[in-house]
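The other protein chains are all here in position, but one chain of the complex has been omitted.
So, chain A:
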Amino acid sequence: MTASTATETGAAIVKLEDVHLSFGQTEVLKGIDLTINKGDAVSIIGPSGSGKSTILRCINALVTPQSGKITVAGTRVDQLTKESERIQLRKRVGIVFQQYNLFPHLTVLDNIVLAPTKILGADRTATVKLARELLEKVRLSEKADAYPGQLSGGQQQRVAIARALAMKPELVLFDEVTSALDPETVGEVLWVIRDLIRDGMTSILVTHEMRFAEEISDTVVFTENGRIVDHGSPQQIFHTTDNPRIRQFVGGLSGGGRGAVRDGEGI
């Protein structure tokens, strides 16, 4: 799966066409066009407030745009009128937030098991087995019976990823999942996401981790001011672009000390 061939081989799983969205008077998305193929990893980068989170929230119908077409896994998301229809979509699209938002009253295992059993009606025994497999995948098997409050930020975020995966989503959205973490725990979360992408999970990541985005992405999208300024292979966006804004943004972030810390984590 390389950046150059991905667009040809995979079938589109997410397609945004001329999406416009305003919150009250503020226009947040000013015509977004974006196609993401099955199995791709796409990173969305750009300055704060440029609409990155809003794009993700459009994809799993947490917000509804004023105009434009959004197709996700065969569903016309922009045409969903009932909350129950949006809920059906959200069951198929995983999302992981910056603040992991685990359920504090449940153990790690129950955090993962709750939604599949109660929302999808999955068999509990089978779900517990799946949950244990996922915990192994995120390297937290020994924490199954711990409560979220007893875990570090990085560990909680890995549980949140396992929780999203337990719904067996067709794609996963990651919204700055490492931004709230201590630098020393960022690496362990990125490891997990990298594994996931290698396993072929369609992933859309909003991230400030430029090195990571460069390494794992098939496509990198640069947003500014509610528009997609440019998109292309990591090589194009990070190294060969002519756009001075992107050069400035990428240079400003990846040159910092934070990248150096993460090198030690084995990225």
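Brief remarks on what is shown
In the analysis below, a contact is a pair of C-beta atoms (placed from the backbone, for glycine too) under 8 Å apart; a residue touches a chain by one contact, two chains touch by 3 or more; residues count from 1.
As a convention for this text, contacts and distances are computed from a predicted model.
Look at the chain that isn't drawn here: its UniProt entry, checked against "2-oxoglutarate oxidoreductase", "Polar amino acid transport system permease protein", "Oxidase" or "Xanthine dehydrogenase family protein subunit M", names it "Polar amino acid transport system permease protein".
Across A:Arg76, A:Lys118 or A:His239, the single residue that touches the chain missing here is A:Lys118.
Touching the chain that is not shown, out of A:Lys15, A:Lys91 or A:His208: A:Lys91 (per the contact rule at the top). Residue-wise, the contact with the chain that is not shown comes from A:His105, picked out of A:Arg76, A:His105, A:Arg124 or A:His239. Residue A:Arg163 is the one among A:Arg163, A:Arg211 or A:His231 that touches the chain not shown. Residues of chain A in touch with the missing chain: 60, 62, 83-84, 87-88, 90-91, 94-95, 97, 99, 101-106, 114-115, 118-120, 147, 149, 163-164, 167.
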